[in-house]
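Dropping a structure here in structure tokens format, bear with me for questions.
Note that one protein chain of the assembly has been removed; the remaining protein chains are unaltered in position.
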Amino acid sequence: MPLVEISMLTGRDTDTKEEMIREVTDAIVRTSGAPPEAVTVIIRDVPPTDWARAGVPYSKVKSS
Amino acid sequence: MPLVEISMLTGRDTDTKEEMIREVTDAIVRTSGAPPEAVTVIIRDVPPTDWARAGVPYSKVKSS
Amino acid sequence: MPLVEISMLTGRDTDTKEEMIREVTDAIVRTSGAPPEAVTVIIRDVPPTDWARAGVPYSKVKSS
Amino acid sequence: MPLVEISMLTGRDTDTKEEMIREVTDAIVRTSGAPPEAVTVIIRDVPPTDWARAGVPYSKVKSS
Amino acid sequence: MPLVEISMLTGRDTDTKEEMIREVTDAIVRTSGAPPEAVTVIIRDVPPTDWARAGVPYSKVKSS
Partner (left out) sequence: MPLVEISMLTGRDTDTKEEMIREVTDAIVRTSGAPPEAVTVIIRDVPPTDWARAGVPYSKVKSS
């Protein structure tokens, strides 16, 4: 029953997300011993205005 | 001061959400003893491309 | 597949938590149409030093 | 490495978010001793239909 | 800058967690294109009394 929540910047396409979901699920199954059906993955897209490091949002980092 | 966060697939209409919020708040009040004003509910909509079980997003399950 | 996360102050006993889990699950089933097996509830206990309103942790409110 | 997640109602403009990110990061740096580069801030916008207190979503409070 | 939060039942030992962290990080790096230094993983242990499916906490499932 592991639950995996992945927050990342918006913009990845559906194929990339599907591959990420599959590979992360595999990693959890291999290392936790849980069956695949017990693994839930949720992706939370975050726009670059809403994610910051060192006090500066990524929307500002990219425009410089 | 219980805080309830509900993640679910996008697509529920406003009436359904209002009813869900009301019933979940009632359930928390009845079982926690907290007054209604102390209960916060936040719904987080997740698109079907971004929620997966067993490595497969719901967007794929539905299209099959 | 609704996922419900309940954050609350530590201290509720196991019976209270079981009742809360059951009633919240019922509320979600009734209002979302999802089957019970699709509903996950996670409780996250928070100590009173780590939860604050208006800048004051509950550990301080209680001692006054 | 503190991680700060701020949930709030949608509608703040980019300038307000930038200022909030900067001031919250400063507050964490001053009180935790962590360097600015170690502080991550994520804002999660919540529409007023999806945030409720006392069983009533903010979308209803505002319309009354 | 992907952020991965893994909630799972308490009880995994440190070696298992280290392996899980390493493999999940690798999966994110391979599929997102982000460098390893940009990937953060946080594990949130949940006791079996506090995690439920279909209204029944895992502490009850195991004792039956």
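Read from first to last, the chains carry the letters A, B, C, D and E; within each, the first residue is number 1.
Here is the rule we go by: contacts are C-beta pairs under 8 Å (C-beta built on N, C-alpha and C of every residue); 3 or more make two chains touch, one makes a residue touch a chain.
Quantities reported herein were computed from a predicted structural model and do not represent experimental measurements.
For the chain that is not shown, the touched chains among those present are B, C, D, E, taking the whole complex.
Between the chain not shown and the residues E:9, E:39 or E:52, the one that touches is E:39. Even with one chain removed from view, chain B keeps its contact list with that chain: residues 1, 3, 40, 42. The omitted chain makes contact with chain E at the following residues, 14, 17-18, 21-22, 25-26, 36-37, 39-45. Interface residues of chain C with the unshown chain, by the touch rule above, are 7, 44, 46, 49-57, 59-60.
Note that only the chains that are shown with their structure count from here on.
Among the remaining chains, those touching chain B and also chain E are A, C, D.
Any chain that touches chain B and also touches chain D is listed here: A. Across the two interfaces under comparison, A-C and C-E, the one joined by more C-beta contacts turns out to be C-E. For this pair, chain A with chain B, the centres built from the Cα atoms lie 20 Å apart.
Multi-chain contact residues of chain A (touching two or more other chains): 1, 3, 7, 26, 40, 42, 44, 51, 53. Pairs of chains meeting the touch criterion are A-B, A-C, A-D, A-E, B-C, B-D, C-E, D-E.
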